[in-house]
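Apart from one protein chain that is not included, each protein chain of the complex appears where it belongs.
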Amino acid sequence: MTDWLGPEEWQALRLSLKVSFWAMLASLPLGLLAAYALSRWRFPGRQLLNLLIHLPLVLPPVVTGYLLLLTLGARAPLGEFLGQFGITFAFRWTGAALAAGIMGFPLMVRAIRLSLDAVDPKLEEAAATLGARPLSRFFTVTLPLIAPGILAGAVLSFAKAMGEFGATITFVSNIPGSTQTLPSAIYAFLQVPGGEASALRLVALSVVIAMGALLLSELLAQRVAKRVAGK
Amino acid sequence: MTDWLGPEEWQALRLSLKVSFWAMLASLPLGLLAAYALSRWRFPGRQLLNLLIHLPLVLPPVVTGYLLLLTLGARAPLGEFLGQFGITFAFRWTGAALAAGIMGFPLMVRAIRLSLDAVDPKLEEAAATLGARPLSRFFTVTLPLIAPGILAGAVLSFAKAMGEFGATITFVSNIPGSTQTLPSAIYAFLQVPGGEASALRLVALSVVIAMGALLLSELLAQRVAKRVAGK
Amino acid sequence: MSLSVSLHHDFGGFALDVDFRAPPGLTVLFGRSGSGKTSVIKAVAGLLHPDAGRIATADRVLFDGVTGRALPVHRRRIGYIFQEPRLFPHLSVRRNLTYGRRFAPRRGDRAEVDRVVEMLGLGALLDRRPGGLSGGEQSRVSIGRALLSAPEILLADEPLAALDEARKAEILPYFERLRDETDIPILYVSHSVQEVARLATTVVAMEQGRVTRAGPAVEVFADPAFSPTGPRDAGALIEARILTHHADGLTEVQAGPARLHLPRTPGTPGDPLRLRIAAQDVMLAREAPQGLSALNILPGTVTAIREDAGPGVLISLTTPAGPILAAITRRSLAAMGLTTGTPCHAIIKSVAIAQREDPRVG
Amino acid sequence: MSLSVSLHHDFGGFALDVDFRAPPGLTVLFGRSGSGKTSVIKAVAGLLHPDAGRIATADRVLFDGVTGRALPVHRRRIGYIFQEPRLFPHLSVRRNLTYGRRFAPRRGDRAEVDRVVEMLGLGALLDRRPGGLSGGEQSRVSIGRALLSAPEILLADEPLAALDEARKAEILPYFERLRDETDIPILYVSHSVQEVARLATTVVAMEQGRVTRAGPAVEVFADPAFSPTGPRDAGALIEARILTHHADGLTEVQAGPARLHLPRTPGTPGDPLRLRIAAQDVMLAREAPQGLSALNILPGTVTAIREDAGPGVLISLTTPAGPILAAITRRSLAAMGLTTGTPCHAIIKSVAIAQREDPRVG
Partner (left out) sequence: TLFAAASLKTAMDQLEPAFEEATGADLRVSLAGSSALARQIQQGAPADVFISANPGWMDQLEADGLIMPETRRDLLGNDIVLVAHDPDAAPVSLNADLDLPALLGGAPLAMALVDAVPAGIYGRTALQSLGLWDSVAPHVAQADNVRAALALVALGEAPLGVVYATDAAAEPDVTVIGTFPKGSHDPILYPVAALADSANPLTADLLDFLSGPEARAIFEGQGFTWAAD
């Protein structure tokens, strides 16, 4: 395996996994919150939030990356501000994770929201009559019932992150070891003559990984579904 | 408006709308079928189909475009075969729609599938006892109940198509008037120093359009939800 | 038409093992919660695929465990009133009701819809969606939906459980008419002795997934050993025929050579009628009593005395009207010195006879 | 503790407009399908936000339409047995049952769980999930879930509708105990006259969203004008006290100066007891009858005669045991020449008295 992949590629793989994993994990709570807000709350600006979440889907990835660069780059006010607290995204793997997370965010929110919309409010009502506070209700009733949606959202976000590169490369460049992910590496290979074979190898790799994640999520989802069906 | 946009941009806008609309519309029946198969049928190769559908999410768009070129280009066997029936994708807007549709397909299928999984099979059973054949059942019970998922899938697919460019430009290139979509135009502007302002104009345009589609879908979804809730 | 059901199914922890014939008319499945009634009905509907068995009507095999052939649900031509309403949430009440009609080979006339809507009191709800309906309203829609699908087998799983007595009384006659005027086999689950007594042609009693007793309702009910929910619900069924309607609101019926009075009962002279005389409602006297408000006094002879744990005993009597049961206390048994063969009189209040839930009666 | 409910709500097409006080004990909401019972209960639970009104117990205001303040559902400390089971599909039966316990301020002891599980016969189902349970099993779990949440107000919407008689008889005493031994206000919806008669401290009758009659159960039931589901369900309630248990299985009770015999009834001498004597089960005689199997014969005087459309009439009598109702035919009325003030005898079969559903009786 280590023979088959060069050390840089090996690094890119590890980084991709790290970036995708954290992109997914960090999006989860936010995605849940956003999906919940969109599904259950009526507030001014709701449709604006909805649009904002969908933006990365509509914008060419380069534009998303550029916007990130403009807002969270080392020179940008917000970026500088966060930098004071030791939070920097620019040209770090965290930035890659952020970009990947943002690109996968609309997919995650949609999946969770669809599940949320399908939860029978009568069950939440029942939990309330039994004395469960809103938060307890959410964790004991809503959350287990939307598990399939969360799983779907997570796998979509992960898969997207494994494939994302347009926004990532625009935002944090393509620095081996710190921001060069598999897709960036694939991109670079495709930029030069004769790079196709190498690119293909990496493509196969990311396909295998995504397939693993997908199978895992399907397995988990099946379990959840069985539990809920009462088998 | 026509002043504000150059004639080529105007054309790109029209083309983008056309491409996105058809990408969405043509994906719908296939997406429904795929989602149904994945949600309800157990067949060998099910997970393979699942993976295949998710591929465009995982692969860098360029790779997807390249694969399309390899399979459906004018010189590719399948492409030539279809060409005999007058079906060509290469360098046509149809190819752009195909690429966009494929890129949005995983999103659409997921959304529909989540809705399908949430449909209470007891209602389909009830329809069966009332004499409804599987197909009638699907159209009179399942389909109306998954309308929110279909809407979500459609809007995701449309939004994705409005933003897609990597696979599109790789597959069908950028021919003004026949395959130059808004995102390609935006990308082009971003390649040259000082092109940001022009790019921004087009970005704003696609955002406005996507927002419109989003709002429309939310409105429709609300109506559907109200109907089902019995209000 | 008759329906024969034989099936075995293992749920893991619960095994269903039944074999019975439902002759033409209405067959009641009777049994405690969890005894397997719904499972039997689901198997007939095709929603449960049993491990083995055979389900068939005179002219159609619905399921054959040997060949493994099972008719698909939608081709069984059943009307299934589920235990819970299961309405289509996205369709109006009207479209829920008429859902099955478009798939029916012979589509009932529009008047039929109006009749059923009228009977179920759904007129004001037709354009509503099920979401906002009350529990009873939902269950009425679900009854209507099954009835209007022109079924060739009717499966009713506790259809009236959520309804008030008055509403039940409006719907019961419809089931009676189905039972008497059509050839459709009806499987009917109910926990209500009154419903069972009134409707059942055949009774199939279940316990823990097995049939413990099956037979014609009249026979089963005359048996002092059959007290579906404790001895206090014992009662005999009597087949009678309407004689005349009196001006004071009573209907006189002929049961064998005997005549009985009951509150006005719809029907024309000559119509057959089934009466249930609850064992509790029968009083016994050695001498023919005088000056009582009770109108029906039947001479009879004690044929059996069944003593159970409780303070009561069940007395079987033969009377001109047929066998009846009386529940009296041990103390009375002793005081009156009744034994097998003792002649005595059964006193039945007229208003106690008969089709209890019908408000037009009484 | 008492609960006062006053509310107005317009559903568009259906208006709810009720105002009643539920004194300590169990208050039955009684009314036809669609009359608004569930809506009232939902408002008390906080699941329906009425347009106006006020809902309060002695020490807590749950809803005040004037200030607009409504206590959130989870802080109302209610136990709500919904009309449909509404179980949590992802939790085992055990975790469904104990769901409310962790939120209860005073957490009942574990023995309480075992007692409720035992009473509801859920022992074998604890590790199953609700999905595969039978209808009756689900509704039992839902009863248990509400009872185990240590509620301070209990709302029960047709809790026993899906259960067989034997099961009902096992659960009813639990509600009686709650009524008699705790201070919890209970709102209870039921269509069953027997359940109502047995449980109700107070009866609130509803029709089309309005209260048509409300008052102590004994009063309401003694009123010949109150026949909840048609005259044939009329019947008086009598308050009595256990005297002795006889060796032959009968229990003798004291009702005023009169003594009555009924089948063995649990309780120790001195315990209060409520009896329902259905008007149908009472026979009248001008002379004290002899040699009858009926053990209870009460002298009385006719106080009122109510004639309705049907062939029957309702006679109100005063007897030493209290006011009772008798339903007889017009023909008997004429034959016996009864008018207000006529002395006569009421004949009641001992087995007909009392707490009907309890299998330990009879």
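Each chain gets a letter, A, B, C and D, in the order it is written, and its residues are counted from 1.
Everything that follows uses one rule, which is that contacts are C-beta pairs under 8 Å (C-beta built on N, C-alpha and C of every residue); 3 or more make two chains touch, one makes a residue touch a chain.
Quick caveat, the model's predicted, so the values are computed rather than measured.
Asks: For the chain that was dropped from the view, give me its touching partners among the shown chains.
Replies: Taken over the complete structure, the missing chain's partners among displayed chains are A, B.
Asks: Could you tell which one of A:74, A:87 or A:204 touches the chain left off the display?
Replies: Residue touching the chain left out of view: A:74.
Asks: Given the contact definition stated above, which residue among B:32, B:58, B:90 or B:116 touches the chain not shown here?
Replies: B:90
Asks: Could you tell me which of B:175, B:200 or B:216 touches the chain that is not displayed?
Replies: Result: among the candidates, B:175 touches the missing chain.
Asks: Kindly state which of the options A:64, A:174 or A:217 is in contact with the chain not pictured.
Replies: A:174
Asks: To test your reading of the contact rule: which positions on chain B touch the chain that is missing from view?
Replies: Output for chain B: 62, 66, 69-70, 73-76, 90-91, 165-166, 169-170, 172-175, 179-180, 184, 187-195.
Asks: To test your reading of the contact rule: which positions on chain A touch the chain that is missing from view?
Replies: Residues touching the hidden chain, for chain A, are 62, 65-66, 69-70, 73-76, 90-91, 169-170, 173-180, 184, 187-195.
Methods note: only the chains that are shown with their structure count from here on.
Asks: To get from chain A to chain B along touching chains, fewest steps?
Replies: 1
Asks: Find the geometric centre of each of chain A and chain D from their Cα atoms only, then give the gap between the two centres in Å, rounded to an integer.
Replies: 57
Asks: Indicate the whole-number Å distance between the mean C-alpha point of chain B and the mean C-alpha point of chain D.
Replies: That pair's centroid distance is 60 Å.
Asks: Which residues belonging to chain C are in contact with no fewer than two other chains?
Replies: Residues 132 of chain C each touch two or more of the other chains.
Asks: Considering chain A alone, which of its residues make contact with at least two other chains?
Replies: none
Asks: Taking touching chains as linked, do they make an open path (line), a single closed cycle (ring), a hub with spokes (star), an all-linked set (complete), or other?
Replies: It is a ring, because the chains touch in a row that closes back on itself.
Asks: If we count contacts the way the header does, which residues on chain C are in touch with chain D in the complex?
Replies: Residues of chain C touching chain D: 11, 13, 31-34, 38-39, 83-84, 124, 132, 134-137, 140, 157-158, 161-167, 169, 191, 193, 228-233, 246, 248-250, 261, 263-264, 280-281, 283-287, 289-295, 310-312, 326-334, 336, 347, 349-352, 356, 359-362.
Asks: Using the touch rule from the top, collect the residues of chain A that touch chain D in their complex.
Replies: Against chain D, chain A makes touches at 122-123, 125-134, 136-137, 140-141, 144-145, 227-231.
Asks: Flag every residue of chain B that touches chain A in the complex, lowest number first.
Replies: Those in contact with chain A are residues 47, 50-51, 54-55, 57-63, 66, 106-107, 110-111, 113-115, 117-118, 148-149, 152, 156, 159-160, 162-163, 165-166, 183, 186-187, 190, 196, 199, 203, 206-207, 210-211, 214-215, 218, 225.
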